[in-house]
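Single-structure report; data block below.
Note that one protein chain is taken out, while the other chains of the complex remain in position.
Entry: chain A
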Amino acid sequence: MTSISPSSHVAIAGAGLLGRLLAWRLLRGGRRVSLFDAGDLDTPPAAAWTAAGMVAPQCETAVSEASIYAMGTFALAQWPKWLAELDAEALWHAKGSLVVAHPQDMAALNQFRRDLEHALGEQANLQALDHAGLHHLEPDLAPGLRQGLYLENEAHLDNRELLVRLLAEIRGLGGQCHAHCPVETAPGEIVTPGGRQRFDWVIDCRGTGARPRQPGLRGVRGETLHVRTSEVHLSRPVRLMHPRYQLYVVPKPGHRFVIGATQIESEDRSPMSLQSSLELGSALFTLSPAFAEARILEQGVNLRPAFHDNLPRVTQQPGLISANGLFRHGYLLAPAVASHVLARLEGDTQLPFRSILDVRPLQEVSP
């Protein structure tokens, strides 16, 4: 494998979270970078813009694949370092997360706890809270919520501010940014409507934009509600367990809250359905009735890129690396996936998280 050299020019297709992280890291390493996106860069069409920005390895392990836990704990350590380099520590909130259920749905909370303890065994780090403990942590939660679980080691970040910050850094470091420029990728080549451009390396991280050429990749619809109110204050993400759906609310700067997310096996990007709006809205209202007069700022809809096992994949040919399938775990998995891709470019033999991210052994895809 030819690894990257100091003078290498790298093209990145897709300016979502992964594309921006990789562009920034490569520019910091002194490489030349061209970043392409089919959409706008200031309000990007990326799933990362719609997402809520939780970094919750325990919660997500309980509700999805167990193998994401290691990558998620890596993210908990890596984000603060990168945010410090960006001089953006304030975007990181290591305040844990809460999981609650209404009294009639306690079975759902117990099930969550069992799933978590089964998936993580000794590593499970959770604290059962009674009414006083719960309302001590989050005084604005509805008084009817009597029990909860506190997962102290989890975090969330101000994701939109991060994406904006990364773009500013990329531009500041001399990265070439091409908005509204749909491309196709090929080994060592970016194909634009205007023609082909040669690069030393091409990294394809377009998410669902890589469909249909990326085999086995599908989109999974997710809907989020963005609201603003100064009547409620939350310090950390709160997840509501319910027999049929699990929704969460994540506090954002400026009295904003993101409530998400539905998960529907559909590649429909059309606006939010009334049913989803009711589900998200009632979940929010029951967490705290003071949300009643919150203003709805936005109804987000996007497609999570996923492979059939809902785990990310990194594939490689000479001059082309594809990283995709972060599903509902963008901010949780991006540090691990980005570190893996960067290690590949450097020609490292020890690739982090290789057993999860590799589709095939490296020698089979290298020349």
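The working rule: contacts are C-beta pairs under 8 Å (C-beta built on N, C-alpha and C of every residue); 3 or more make two chains touch, one makes a residue touch a chain; residues count from 1.
As a working rule, contacts and distances are computed from a predicted model.
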Name per UniProt, for the chain absent here [options: "Thiazole synthase", "Monovalent cation/H+ antiporter subunit D", "Extracellular solute-binding protein" or "Sugar ABC transporter permease"]: "Thiazole synthase"
Field: Sole residue of A:267, A:293 or A:346 that reaches the chain not shown, by the stated touch rule
entry: A:267
Query: Which of these, A:64, A:197, A:299 or A:317, touches the one chain of the complex that we don't see?
result: A:64
Task: Identify the residue among A:172, A:243, A:318 or A:347 that touches the chain left out of the display.
output: A:243
- prompt: Which residues does chain A use to touch the chain missing from this display?
  reply: 63-65, 111, 115, 118-119, 218-219, 221, 243-244, 264-268, 270, 273, 275, 306, 308-311
